[in-house]
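Complex shown without one protein chain; remaining protein chains in place.
As written, the chain order gives the labels A, B and C, with residue 1 at the start of each chain.
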Amino acid sequence: MINVTVWNENRHEQKNPVVRDIYPEGIHGAIANFLGEEDIVVKTATLDSPEHGLSDDVLNTTDVLVWWGHLAHDEVADEIVEKVKTRVLDGMGLIVLHSGHFSKIFKTLMGTTCDLKWREADEKERLWVIDPSHPIVEGIGEYIELEKEEMYGEHFDIPAPDQLIFMSWFEGGEVFRSGCTYQRGNGKIFYFRPGHETYPTYYNKEIQRVIKNAVKWTAPTKRNRPVYGNAKPLEEIKAKN
Amino acid sequence: MINVTVWNENRHEQKNPVVRDIYPEGIHGAIANFLGEEDIVVKTATLDSPEHGLSDDVLNTTDVLVWWGHLAHDEVADEIVEKVKTRVLDGMGLIVLHSGHFSKIFKTLMGTTCDLKWREADEKERLWVIDPSHPIVEGIGEYIELEKEEMYGEHFDIPAPDQLIFMSWFEGGEVFRSGCTYQRGNGKIFYFRPGHETYPTYYNKEIQRVIKNAVKWTAPTKRNRPVYGNAKPLEEIKAKN
Amino acid sequence: MINVTVWNENRHEQKNPVVRDIYPEGIHGAIANFLGEEDIVVKTATLDSPEHGLSDDVLNTTDVLVWWGHLAHDEVADEIVEKVKTRVLDGMGLIVLHSGHFSKIFKTLMGTTCDLKWREADEKERLWVIDPSHPIVEGIGEYIELEKEEMYGEHFDIPAPDQLIFMSWFEGGEVFRSGCTYQRGNGKIFYFRPGHETYPTYYNKEIQRVIKNAVKWTAPTKRNRPVYGNAKPLEEIKAKN
Partner (left out) sequence: MINVTVWNENRHEQKNPVVRDIYPEGIHGAIANFLGEEDIVVKTATLDSPEHGLSDDVLNTTDVLVWWGHLAHDEVADEIVEKVKTRVLDGMGLIVLHSGHFSKIFKTLMGTTCDLKWREADEKERLWVIDPSHPIVEGIGEYIELEKEEMYGEHFDIPAPDQLIFMSWFEGGEVFRSGCTYQRGNGKIFYFRPGHETYPTYYNKEIQRVIKNAVKWTAPTKRNRPVYGNAKPLEEIKAKN
């Protein structure tokens, strides 16, 4: 049983009727719904809640945090970002979706600008599976096709992923590393590109399957954390002078 | 439920009473015994059986193959090696133990000599966990200590592992990449260093735990294999000339 | 001063007037010509020469070997392949071009099938730079555009590259890992996708620049080779029992 918290900025849904029509329960609601079909306990949290819905208690009982943000990255409080980062390095899984590439939490964990090319032009995206042995693509075909999506193009300013799972082809001529894993400290991170707010991407069954698989993959490994700092020798050190 | 076949050369056990005393059921028997404690169906196979115990039927129903060999790598028939390789690239997990670094199957999958330094001197080995987030080290402490083992030292002539899980310290002054993962085709491979035949290494509970974890990690990802060869275009190609 | 040998199967040039018209001196001749503009000593070698032009003397004085083959991979003698492999693991650089993905030397160094999707349809290829810090892309823009090329598509059955330098977009809807580095033993390998025989790809100045850069990057690192085998302890091992 995995405890997942789906965090969403939840601002487009307030401002834009197109988005509200597609996601009447919010993007977080849509994601929570399909995750709930699995052996997963799902909570949601949004920016405008106290502590953005990410109190110590919530964070400490979350195995995997899913993150969607776009308009209001700067409104996420630095101390919450720091707490989330500590939890990831301590073992909590993190799934960063789409425009979350520019979130404070992703940028601070990556150490790079996480910048990219982008375009909103109702164009076709095809996500090709690059690593067929990876659990994140269980049940997925050779590619996932999305009729209309926002384009994200290279160069994507991230560290070379520990594992590259998907590469996207875009109708307008670009490519993109669309599914990337990172292991940081005791935690596992998955960045997954699709999910622009004006398209029904999170209702796509294959996209849902990838996120479900990613929850399992990013779930914490159970072991005691390493000990840091001053250490007594395990073997005798000979006197030398 | 994972189907595991434990393959062992089973020659030291015939020739050397020291080894037979430690492993009266063979190294394969000892490994099969502790794997059987998990939700795993275990078979064993040995060099001197017809087809080395690795008939098409056995291979096709094996999810994860565990490999221990040393004295008689050259006696393993090339066509069996080729079948095992095909199965790995098709998705079967492979766990290569200790002196299996010089097996035909490991060398052909790595593409390098897989050579190393070695010494039999009853010396201490300490395997440090390098990647604390990896499922293969679930339940494992900061290091595993083995009072007496054979030394394997760098340079180990392997491709840089996709993930480096353990690094060994040896009393005599060397280090070694002792736990290495590789993803090849649709299959996952784990190389794990310890297990010289004259020491009771495979009775060590932490070593057992690592191998149990590795069975889960290398188990196949369920999906259709990619299609190769000539491909029709998915998009219109404009006439140019 | 780097010593390069450009090896070419040189069969299309004999059979197909289209290819001969594009490459009157052979693909090897075209590549040798532009490499000769740099501080590089260039030789060529072809399949139909004795020992395929790859005598011990040639191999031992070659710093970087460039490989183009397609129709006749099977005609390359296994013992020559073995010698080339030994030289690469001993430090010689290797640049594998285009259909060389299916050469014996590339497959044996990779350990996988190296299979892929392909199509000849006069379609556009755009190679995007993924790793802007890499010396292989010095002087190269954001992408290289080739008006007409053969398509190679994922899944490309190779080990995850040590460094992924280029990703291709194809007009017909596919993507491909087009520039991949591998370090194997003491040697460095670069696979570079473009160069179908019926297009003038090797006259493209940016393609030439990439291959020139790759020669410098794959050139051997000067040091003594590691020592393998039985090793005396560097530190005292305490008697235990």
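Before moving on, here are some points about what is shown:
We take it that a contact is a pair of C-beta atoms (placed from the backbone, for glycine too) under 8 Å apart; a residue touches a chain by one contact, two chains touch by 3 or more.
Worth saying up front: this structure is predicted, and the values here are computed from it rather than measured.
The absent chain, not drawn in this view, touches the displayed chains A, B, C throughout the complex. Only one residue from B:I95, B:M110, B:M167 or B:I189 touches the chain missing from this view: B:M167. Residue A:T108 is the one among A:N3, A:N16, A:T108 or A:N204 that touches the chain not shown. Not every partner is drawn; the one left out touches chain A at residues 89, 108-113, 115-119, 121-123, 147-148, 151, 153-155, 157, 159-160, 162, 171-174, 182-185, 226-235, 237-238, 240. Listed for chain B, the residues touching the missing chain in the whole complex are 126, 128-132, 142, 153-155, 160, 163-164, 167-170, 173-175, 177. Residues 91, 126, 129, 131-135, 137-142, 162-163, 171, 183-188, 221-227, 234-235 are the ones on chain C that touch the missing chain.
To be clear about the criterion, only the chains that are shown with their structure count from here on.
Traced through touching neighbours, the fewest hops from chain B to chain C number 1.
No other pair of chains shares as many C-beta contacts as B-C.
Of all residue numbers used where chain A meets chain B, over half belong to both copies. The two sides are thus made of the same residues. Between the Cα centres of chain A and chain C there is a gap of 36 Å. The residues of chain A that reach two or more other chains are 126, 129, 131-132, 142, 163, listed in rising order.
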